[in-house]
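Yeah, one chain of the complex is gone here, protein chain that is, but the others are all in their spots.
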Amino acid sequence: MAVLTGNDYRESLQAFQPEIYVLGERVDRVWEHPLLRQTVNHMAAGYDLASSPESNGKYTTWSDLADEEVPRLQLHVQTSLEDATVKAGLTREISSCRICAGCMSNMLSVTWAMIYDLDQVHGTDHFPRYKEFIKNLQKNCQVFAWGMMDPKGDRSRGPSAQEQPLDLRIVERRPDGIVVRGTKVHTTYGPACHWVMVVPCRALSKDDKDYAVSFAVPIDAKGLKMIARPSPGPSRPKDMESPLSSRYLGVEAMTIFDDVFIPEENVFMCGQWDQAVKLPVYFAGMHRQSKCACSAGHTDLLIGAAALLADVNGLSLKTGHLRDKLTDMMMAAEAAYGCSLGAAMQGAKHPSGVYIADALIANAGLNHIRNRLGHHLATLHDFAGGLMVTMPTEADWNNPELRPHIESALKGASKYTTEQRLRAMNLAQDLAASRMTGSLLGFTINAAGSPATNKIVAEKFYDLETRINTAKEIAGI
Amino acid sequence: MAVLTGNDYRESLQAFQPEIYVLGERVDRVWEHPLLRQTVNHMAAGYDLASSPESNGKYTTWSDLADEEVPRLQLHVQTSLEDATVKAGLTREISSCRICAGCMSNMLSVTWAMIYDLDQVHGTDHFPRYKEFIKNLQKNCQVFAWGMMDPKGDRSRGPSAQEQPLDLRIVERRPDGIVVRGTKVHTTYGPACHWVMVVPCRALSKDDKDYAVSFAVPIDAKGLKMIARPSPGPSRPKDMESPLSSRYLGVEAMTIFDDVFIPEENVFMCGQWDQAVKLPVYFAGMHRQSKCACSAGHTDLLIGAAALLADVNGLSLKTGHLRDKLTDMMMAAEAAYGCSLGAAMQGAKHPSGVYIADALIANAGLNHIRNRLGHHLATLHDFAGGLMVTMPTEADWNNPELRPHIESALKGASKYTTEQRLRAMNLAQDLAASRMTGSLLGFTINAAGSPATNKIVAEKFYDLETRINTAKEIAGI
Amino acid sequence: MAVLTGNDYRESLQAFQPEIYVLGERVDRVWEHPLLRQTVNHMAAGYDLASSPESNGKYTTWSDLADEEVPRLQLHVQTSLEDATVKAGLTREISSCRICAGCMSNMLSVTWAMIYDLDQVHGTDHFPRYKEFIKNLQKNCQVFAWGMMDPKGDRSRGPSAQEQPLDLRIVERRPDGIVVRGTKVHTTYGPACHWVMVVPCRALSKDDKDYAVSFAVPIDAKGLKMIARPSPGPSRPKDMESPLSSRYLGVEAMTIFDDVFIPEENVFMCGQWDQAVKLPVYFAGMHRQSKCACSAGHTDLLIGAAALLADVNGLSLKTGHLRDKLTDMMMAAEAAYGCSLGAAMQGAKHPSGVYIADALIANAGLNHIRNRLGHHLATLHDFAGGLMVTMPTEADWNNPELRPHIESALKGASKYTTEQRLRAMNLAQDLAASRMTGSLLGFTINAAGSPATNKIVAEKFYDLETRINTAKEIAGI
Partner (left out) sequence: MAVLTGNDYRESLQAFQPEIYVLGERVDRVWEHPLLRQTVNHMAAGYDLASSPESNGKYTTWSDLADEEVPRLQLHVQTSLEDATVKAGLTREISSCRICAGCMSNMLSVTWAMIYDLDQVHGTDHFPRYKEFIKNLQKNCQVFAWGMMDPKGDRSRGPSAQEQPLDLRIVERRPDGIVVRGTKVHTTYGPACHWVMVVPCRALSKDDKDYAVSFAVPIDAKGLKMIARPSPGPSRPKDMESPLSSRYLGVEAMTIFDDVFIPEENVFMCGQWDQAVKLPVYFAGMHRQSKCACSAGHTDLLIGAAALLADVNGLSLKTGHLRDKLTDMMMAAEAAYGCSLGAAMQGAKHPSGVYIADALIANAGLNHIRNRLGHHLATLHDFAGGLMVTMPTEADWNNPELRPHIESALKGASKYTTEQRLRAMNLAQDLAASRMTGSLLGFTINAAGSPATNKIVAEKFYDLETRINTAKEIAGI
């Protein structure tokens, strides 16, 4: 099958009957729901980029597996330095216009490496199944949501030592498959996907073997429930008032597996607890290299919004402190992007063929830009002025009695109309004072690892011993 | 009249018929409107503190003018170091539980000083009128909103040089008063007040003399319109989901003066353009001293929420990096509070009797804590984990089919129920990922001066010449 | 005796024969030694300020104990808010011209409080002895160095549990006094003082009772040795090249007690291990309030040097980024000073009569400014340009063949001669690239507590429980 268009994709969703809830109510038509359609738009935009003739193949690449072109960010197995750098470039480009580039292909690739290892160590045959699954996915041009994070409960104990089991686990092994129960949290984009792919999220012990499970399942499998949360909370998206979040926003979901049956051919890991530790390690290099580029793109978006605000307010960008703050943001974006490319450069090929970027550089770059995000959002407030949080709403503007008063009172730089100034202010508040803020700040945690996670990676991979020995040698010890 | 209770105050609002709009629609009963009642609650809570017998007079003080006790934060003229430090203490205390202590008394005091000066220089009799107005305000225990900021339009030009006049100005002088036209923005708490008091917001030139105007006007004066904006944008406040913002939140308003008549006795400045420059200067010391204490209080609130999150997540506060981040926040709060007290200490008495805190220290303290706010909010995300922005909503929790799944999946530390954990997460998201975020970040601009404003104050008052001379002397130049 | 002049003080040193070593060699005449005289200058300057008629009593205050005027910073017991704020002002003023104001009086006051407590708890009579000692010190206008810090050895064990005892301890108790052995480190200004006063530096246990010792001893007592270290390392101070450090620099010393006898009347604590914990607590409030003011003064010095550098380089201070950096430094100085005053304001009177500033605010203010010091030094490099570390030396300048070349090559702004430009550069390198750098950075540790120490104070005194309870209440838990 050729690469689907956005419309093909929207239609393809109608073949599924998933059990999805939003604000406590069952959803019928995901693609039309006022709080879910932004996510569907997002996914559709990815399909459109890949299928559009104008893109000239920029967003697709050849798959030997499917023997056809596939969308690069969604369905490609990353196998080379070139793949990693092209991905970084596309990710930054897309993230600078929306809020997420949607790199599901990272998840596809890290799972590829883990399952390959698993077969090598245990002599099992999960890897061929996994390849077959991916091949079909590519051929059908379908996407999966990623079920990695377990809720974890009491973090001082492993999954099998909780008072009540809550993480996802195998509860029954049948000849033709397994039955699973439990929950995965942070299933980003879940309701807009065709499949859910599940993997373990942390190192496991022997007692946790039922928790060592990986599989793929159609989104409307019996017993699978999703509670979607329009991140960061319900609101009423509007064209002028929420120019970005009313169009694109990644929904988050909690996925409940209420005794779901998974047929044998879709089970990729089943009890091999010793291999679970691999996934977070591969993930740390693979996905955070993307996150560096993605954060650079978000910063580009904030920079553009800040510069536009200065302009509509009649402030020259040559003004010392504005210029200084903008260049600080530019350098933050470039440093993050530089680390994305640098992590790619320092990457290595896994025996399975997957190319994994360097986790140390990727985490360092991500940590740098994340530490500045709160400050960048505050800068947007600084450029906008108080009006950003005190201006009249879109509804006030649409009231014909009020509009003339607003129009004359809130005129800024002469080259912009008042409406244009309000639109710029609204973009800023959408980014830095409203739904998006939480989304941006929150994103830096749930998709990028917390600061503490990044530090653990740094500690793990940095060669401290050599540094101490050098110090001893120089000091004469 | 004795100090009003919260209920007295709510009733007192019914005597007014202001023309207020929210989301484009005219509001009838401010005190019951779903997006305004949080502001009324806030104001009422201030009345309750002052009138409650349990407070033992902590929130009131004697007014010689009114010859009775008046609420300290709302209606007292600050005349001593003691006043300034007591105010700082109360402000921090209240801000650590809500989001604003509501120090209208600062505005009252700075206007007091400016109008006193005006009479001294011009030989006019505005000051007695102002005192009379304040005396009646105190006697009736009424509050005013502060109309200081003009929209300013093209910032490179003064008010009289705009293409179309937009700032508030006198359009007619009559024997018995004046008629004013134009707009004031950032009228915080406007809809919940009895009066609006107007002052100029910047230095003016001779051509701007019609913009040199100060007066008080009842909120329901003919021609006065307010467009209120539930900061930072409309949402549906809920008990569990918005535990703080559904109860207390400061509404912002734009106040339009559509040819409003102000009788002579309520006019406090009328054309004395040379005196307009005083107000921002007095304001810089008086109000930012409060903002330091207020920001310390907000930080206390964030600290409490962060520590609670760690606890519900089962993380020990003894964990190195959590402890480090908490103590960083503690020290930020204490440094801001220290500067509030230090600015008070370094203050001076104005000839009118008003005691004004030191602007240099107050701005420095505010700048310090403001620079950290973005980071503190990011810390809250760090302590909460991704769940803060991906958890199910209150409506999901209230769905009896979903609740058992949520209840078991999201259990955290054993000493808390899942509901309690969700409540803690919701407080955090209310503070750091949702309406409040914009409110907190925005507040640091519209009520505290932008970072650039703070720097201008620093440059203005810091004695750089002496420092250069010392350097020359030491260098031997 | 009246307050001594600087010259009186220099002469007074000649009555002592201390055993002092510098760079491994015994020193005869401290006041003339090329690496010690800067410290003597420093102390003498303090005497001159206090005794000079032009000072008009600004640096002295009345002592009831001595029944005469005494130098405030050196010999006064702090008993009031006024004392604390006057001290802050003088400390900032002096530190902005030199590198230390020399507030020995803080040590005098904290010891006063500890010894008072000791007598209250143990019914002993050390406090009258201590008062008598202070009275004589004041009458003779002599100064003491402070022996607080023990070397501590293995920090995971208490003093009595070390493999080899090393901290200062009582080794013999005689009817007429005690014999002490061991070492105190960081005896700042030691060689330039008449006495050494010793106190314990940390909480002690019952086993450590021999380490619970406080006393005063003349600097030339038999068995007392001092190894002085010209901080941060030996160099050849020059007039042009080290304009500040060749004149004033605080020497650090290690003080060895090689079985020194202390007569009964000079012993202030002798085995009361339970009281040792008091001193660091009182010290945290008392001395760090001074350090806030002192750090503000140092920052003033850096600001003056930075502004001068811009000027000699022909750069306008109106240039955006220079201005921004200068105002950042100004605000850092003011925030630290604000916390010094705020900590004073929030202080309390100890039963002994001593007025102790608030430890929480003082530590927070100090932590803020310390965190910026490295950055401020880097800013000086930024303002100076590379020339600061690559320019010819004073000796090159003094070579008549080279001078004309240097003179023409290194001319900067036309209003300064090349020599003046070089002098400004040299001041900057003295402050930020040479001896002083280590001194400034090091000072923030040995005299102000490490960052970790400050955090421990913050944790100890901040009321976290209340904050958590507020959070619970708001969250509905």
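All chains are identified by letter, namely A, B and C, in their written order; residue positions are counted from 1 within each chain.
Note that in this section a contact is a pair of C-beta atoms (placed from the backbone, for glycine too) under 8 Å apart; a residue touches a chain by one contact, two chains touch by 3 or more.
Since the structure is predicted, the reported quantities are computational estimates derived from the model, not experimental observations.
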item	value
Per the touch definition above, residue among C:I227, C:A359 or C:A424 touching the missing chain	C:I227
Touch criterion as defined above, residue of A:C141, A:A364, A:A409 or A:A432 at the omitted chain	A:A364
Option from C:R29, C:H321 or C:K460 whose C-beta touches the chain left out	C:H321
For chain A, the residues touching the chain missing from this view	85, 96-97, 239-240, 243-244, 300-301, 303-305, 307-308, 311, 317, 323-324, 326-328, 330-335, 337-346, 358, 360-365, 367-368, 416, 420, 423-424, 426-427, 454-455, 458-459, 462, 464, 466-472, 474-477
Interface residues of chain B (partner: the chain not displayed)	319-321, 323-324
Contact footprint on chain C, counting only the chain that is left out	21, 23-25, 149, 151, 153-156, 163-164, 166, 182-183, 185-186, 225, 227, 229, 231-236, 241, 252-254, 256, 258, 313-315, 321, 370-371, 373-378, 381-382, 384-393, 395-399, 402, 405-406, 408-414, 429, 432-435, 437-439, 441-447, 450-452, 455
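Here is the rule we go by: only the chains that are shown with their structure count from here on.
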item	value
Per-chain Cα centre nearest the global Cα centre, belonging to chain	B
Whole-Å gap between the CA centroids of chain B and chain C	41
Centre-of-Cα separation between chain C and chain A, whole angstrom	53
Distance from chain B to chain A - Cα centre to Cα centre, in angstrom	38
Sequence positions of chain A contacting 2 or more other chains	321
